[in-house]
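I'd like to ask some things about the structure below.
With one protein chain held back, the other chains of the complex are shown just where they sit.
Chain lettering (A, B and C) follows the sequence in which the chains are written, and residue indices restart at 1 in each chain.
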Amino acid sequence: MTAGNGRRVGSPYAPHTDADEAAMLDAIGVDSVEDLFDIPADVRFDDEFGIDSTDERELRQSLADLFARNEELTEFLGRGHHAHYVPALVDDLSRRSEFLTSYTQYQPEIAQGFLQVLFEYQSMLVELTGLPVANCSMYDAATALAEAALLANRLRRGASGHRVLVPEHLHEGRLGVLENYLDGADMEIGEYPMDDGAVDVDALSDLVDDETVMVYAESPTVRGVIEERLADIGDIAHENDALFCLGSDVVALSLLQEPASVGADVVVGEAGALGIGSAYGMGLGIFATREEYLRQVPGRLVGVSEDSEDMRAFTLTLQTREQHIRKERATSNICTNQAWVALRTAMHIAWLGPDRLVGIAKDAVTEARALAQRLDDLSGVKAPVHDRHHFREFVVYTDQPAPAITNDLAGRGFAVHALDDHHIQVCITEANADAADEFVAAFEEVA
Amino acid sequence: MTAGNGRRVGSPYAPHTDADEAAMLDAIGVDSVEDLFDIPADVRFDDEFGIDSTDERELRQSLADLFARNEELTEFLGRGHHAHYVPALVDDLSRRSEFLTSYTQYQPEIAQGFLQVLFEYQSMLVELTGLPVANCSMYDAATALAEAALLANRLRRGASGHRVLVPEHLHEGRLGVLENYLDGADMEIGEYPMDDGAVDVDALSDLVDDETVMVYAESPTVRGVIEERLADIGDIAHENDALFCLGSDVVALSLLQEPASVGADVVVGEAGALGIGSAYGMGLGIFATREEYLRQVPGRLVGVSEDSEDMRAFTLTLQTREQHIRKERATSNICTNQAWVALRTAMHIAWLGPDRLVGIAKDAVTEARALAQRLDDLSGVKAPVHDRHHFREFVVYTDQPAPAITNDLAGRGFAVHALDDHHIQVCITEANADAADEFVAAFEEVA
Amino acid sequence: VYEPLLSEKDSTTVEVDADGVLPDDLTRDELTLPALSEPQLARHYTRLSQMNYSVELGPYPLGSCTMKYNPSFTEDVAGDPRAAVHPDRSDRTVQGTLGLLHGLQEYLADIGGMDAVTLQPPAGAAGEFTGILIAKAYHEARDDDRSEIIIPASAHGTNFASAAMAGYDVVELPSDEDGRVDIEALDAAISEETAALMLTNPNTLGLFERDIVEIADMVHEAGGLLYYDGANFNALLGRARPGDMGFDIMHYNVHKTFATPHGGGGPGAGPVGVVDELAEYLPSPMVRETAAGYEQYEPESSIGKVHGFAGNWLVLVKAYAYIARLGDEGLADASAKAVLNANYLASQIDLDVPYGPFHHEFAATSGDRDAADVAKRMLDYGVHPPTTKWPELVPEAMLTEPTEVEDKASLDDLAHAFNAAYADSDEALETAPSKTSARRIDQVSAARNPRLSWQSLGDEE
Partner (left out) sequence: VYEPLLSEKDSTTVEVDADGVLPDDLTRDELTLPALSEPQLARHYTRLSQMNYSVELGPYPLGSCTMKYNPSFTEDVAGDPRAAVHPDRSDRTVQGTLGLLHGLQEYLADIGGMDAVTLQPPAGAAGEFTGILIAKAYHEARDDDRSEIIIPASAHGTNFASAAMAGYDVVELPSDEDGRVDIEALDAAISEETAALMLTNPNTLGLFERDIVEIADMVHEAGGLLYYDGANFNALLGRARPGDMGFDIMHYNVHKTFATPHGGGGPGAGPVGVVDELAEYLPSPMVRETAAGYEQYEPESSIGKVHGFAGNWLVLVKAYAYIARLGDEGLADASAKAVLNANYLASQIDLDVPYGPFHHEFAATSGDRDAADVAKRMLDYGVHPPTTKWPELVPEAMLTEPTEVEDKASLDDLAHAFNAAYADSDEALETAPSKTSARRIDQVSAARNPRLSWQSLGDEE
């Protein structure tokens, strides 16, 4: 089990002593572990991968060295992946192994803790969306949007066409995922135009027809614009028997119009804006909808029941929608999801409470407005490009080429995203607002 | 409870809602919390400290900025505070709140977990020292040494004098603490000379007399020297009815002669060499001794007992030695100790297991030997100064002034300790050995 | 043991007064959520955690789920603040991030015998879907219109669902009497409509598909592709590679095989490996190494996106760290001990195991005892029971996968739980569990009257 130098050979996480291994082989009735492998000779692998095993200390050092190759930039980046400050409490409690190293709650009697947290997460989403059903996680906003389209399509099987209308300004990741998910359902995507960063409602109205199964709009949009005519959009969809799907995020939902109040049939978007911070795009998809679509919902649902002593108990429920039971007739193929992120998001929401949650949402509006104004004051810069209310982020026009500015800003310690030759997108939250002064100063130097 | 901006005022960790506070005051029968303070007006504090409250995010950032003022040096430092690699497992499990935020085990029925870990820690120390009694923690090696002297003195109340003999080379912190602890007991300290870094046994023999209550020796010494004549030292002490107290550390004990086998009556030293890494001197004192001195032991002891259902159970025991029961006749004033560090040390020892523990101890010898040889090969450098076996560390003679070399090495990213004008102490473990090549190269440049 | 809901501890309605921030008609009127202090929350979640089983409390022998120990250090590595970057960062500024992704692409390709790997799919099922989309793109590029995916009846439910989501008809393949692919049935199923055959190997009974080379030839000859479901790959590390067996596409479940924590249901990651011929269809972006450093690129005929960004980054870091920690020796040993453990456990239980020789998992049958009841009774012995009543090929199946992390003593405890529960009275089984914090939970009532939020509980409680 151990080599002479004290280093364990083989898997460091396999606990077998030599004596145990011998006893176990004896009990099985074979001479060696090799005898247990029933692999034909012609497909046996007799080579090696050439991956050296590394001890924990060395590996941590080498990964720290690797990550040190990432430049330390203060990010003013958003576009669907937003960093709010994650409190230590969330890290600390979510790392408890009872949460982190548990499996899906197939035996609810010994999984009440996680089930309750997921139930509480669903409840928080119900509060934030005003819709009575929220599942306990999708992968991210993009896949949640795609699943919403599939749900809309299932509801409208008899429709003459199968078109989903999406805004002209849509994050490329969301559009790309939507295309892939819709392909197999023989659905198509139509784009409707934007007017100064918001939905061109009249144009949309002209586009919606009886082949439209769903109209999708976002608030805030990928450019940070707060939509002002959501209820009108909902009406247009409903007048044509299409679902109205609203995309948002868990912070914005705390401040902006409640989706139910503007007629949203499905709410999708990012809940990972709270709970994980910058994680290279890893997220948590929101999926909330109306009661009548309950049995069409993708993903897992936690419900309340009673145990044999009539005590309240939680359990995964309505599993007959899921693929392990319904196979190809399931509402979705999603199985492993983002449960642990949902747990973290729920903890983060709970830590904030309603007052501070609304507070950081307001900050997202006021900080963005203030920063846009300060950039607008710089020569050669116009911000925001769209004359709209913004949430967290906005587009900046620069006289100088945007890629060069982006590059120069990186040299000064700031990361922004160039949209095209003369447009840069800038995002601010309470987590990077402290650096706003230096950011504006740097922008002035390079713009 | 919360201000308009969403920030909680007052303690963020006091959960009272306004309604609860009002109900509680009503139940008490007072109008305000102020009415509960029975403080005469002339000693009331009506000023402020001028400490601003800071939110968690801002505070973490400001402390990160503060610590960034520490230069990032690879440390080749030891002298009683040693950094071995602490595995993630130790951090992870020791941070579990059941361990971290529990109190002393005054109600053992709900503290079996921590008690068992401390019992296991004691057992590991028994194995390492060969002595049958080990307490479950002292503050550090220095205070453990001082407590050993006090124990020796209690055992020899009738002696004609009360002298403790310590080596000429003794860490200033240990000597300083010893002086303070012995002062109140009217004891005195005598120094015995070293011969080329090890105990001058003949000289020691001449110094020990019937006023000597304890002879203290270390292996490894503060200069990293492995003592070769421990048994002789023990004999000299015992021939004069003095206790033999041996100082060591938890890694060295795994490789060097078992203290019991050389006649040690008490073993003190550092157990924090495993479990906490570099912590600016924070440690964990070892205290192990013979069965016959059990009731003279300072600090806490965990023992086995049975519960009312005859199940094995652990409990703090022999508390009548302690100050909360015996007050001024206690064996020591120690109350709060280093229990959580002992838990971490026990976890670290368990993680290593005997094979890897002995392995890193051997590394401490071979790495030190190799590094000394490489330094010795440099011009203007002699290492090790003492022609002895070394454990982890050794003294280097430099032709050039040692303070200047130390300073220059810091400029090259390395920290060493200048003992005096021409001596530098160097320490190497498996945790910094990867940097040995660069260190030698830097040393060559500056020596 | 009972912990009130957050909403039962506090429910605070704040008026959303956005005056000066936004026009009133753009904001909601109020928001109701619990407003609790940090100590109250710490207790809430700590208590809840203690009501949950985990792999750090005992064995978790769920077949095909590979619940192995998740090394602590990988969490620390994933939490490195320098790795917490945004996906819109330019390549030049995130060389560490791209370096890790590239390294993991390479590791997985080597281990699976594949030529190129995408890390984007955020879970195993997403990997399946991605793989099928790649197969579809491949056929479409050749103007080869195919409509069917063949899947053995014993396969994971996600296979069927993923194929269907991609627009394929599913052809279900019965098993042979030895529990493996029925070659004759396969022959009958294969046609010009066959886009792919999805196989799990070892299959969900832990049985190696010995005829894999013949199967591969049959599929390839018909113009189809062979898809490998990586759920059971823990059985084969360093001993056989899907690429060498003739598979064209595979997904890896890093939260199974490579020990990333399952987190109570996710996040996982389902990287997809393909042979050279299919590499051009992989999702975008991929990472490659150039003289100037790592860069992202879009494969020539990329299917596009299967995740809004780059997948589950934190999970990928942990997978990388696990593979680098174990290396060749460790990976091969993991499989060896996983197979040893399954075989030893099977030798110690009184239940029949109808098929063999199995590798890292086995499907025991509880015969005339209800497998779900036996499982519930096992809870009373302090262990997590196996997967029950699946695969359907084995009646009252108890699909058991102990993984390599159990020691002999733990397996003996597990065998005891199996045997004791299996031998218990009908009454004991039907009323089990009796020693858990919650007793047997009524699933029918939960589904019949769905109460999915605290708002739905109303005044009833």
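Observations
One rule holds in what follows: a residue touches a chain if its C-beta (ideal position, glycine included) is under 8 Å from a C-beta of that chain, and two chains touch if they have at least 3 such contacts.
Please read all numbers here as calculations on a predicted model, not as lab measurements.
When the full complex is taken into account, the listed residue touching the unshown chain is B:Asp355, out of B:Glu168, B:Asp200, B:Asp232 or B:Asp355. Checked against the full complex, the candidates C:Glu106, C:Asp407 or C:Asp442 give a single residue touching the omitted chain, namely C:Asp407. Taking the whole complex into account, chain C touches the unshown chain at residues 9, 37-40, 42-43, 46-47, 50, 54, 56-58, 69, 71-72, 405, 407, 409.
Contact between chain A and the absent chain runs through residues 12-15, 17, 87-89, 91-93, 97.
Everything below uses one rule, namely that only the chains that are shown with their structure count from here on.
A count of C-beta contacts for the chain pairs B-C and A-C puts A-C on top.
Put simply, the C-alpha centre of chain B and that of chain C have 46 angstrom between them.
With centres set at the average Cα position, the gap from chain A to chain C is 19 Å. Among all residues of chain C, those that touch two or more other chains are 35-36, 38, 42, 46, 71, 73, 75-76. Touching of two or more other chains is recorded for residues 2, 87-88, 92 of chain B.
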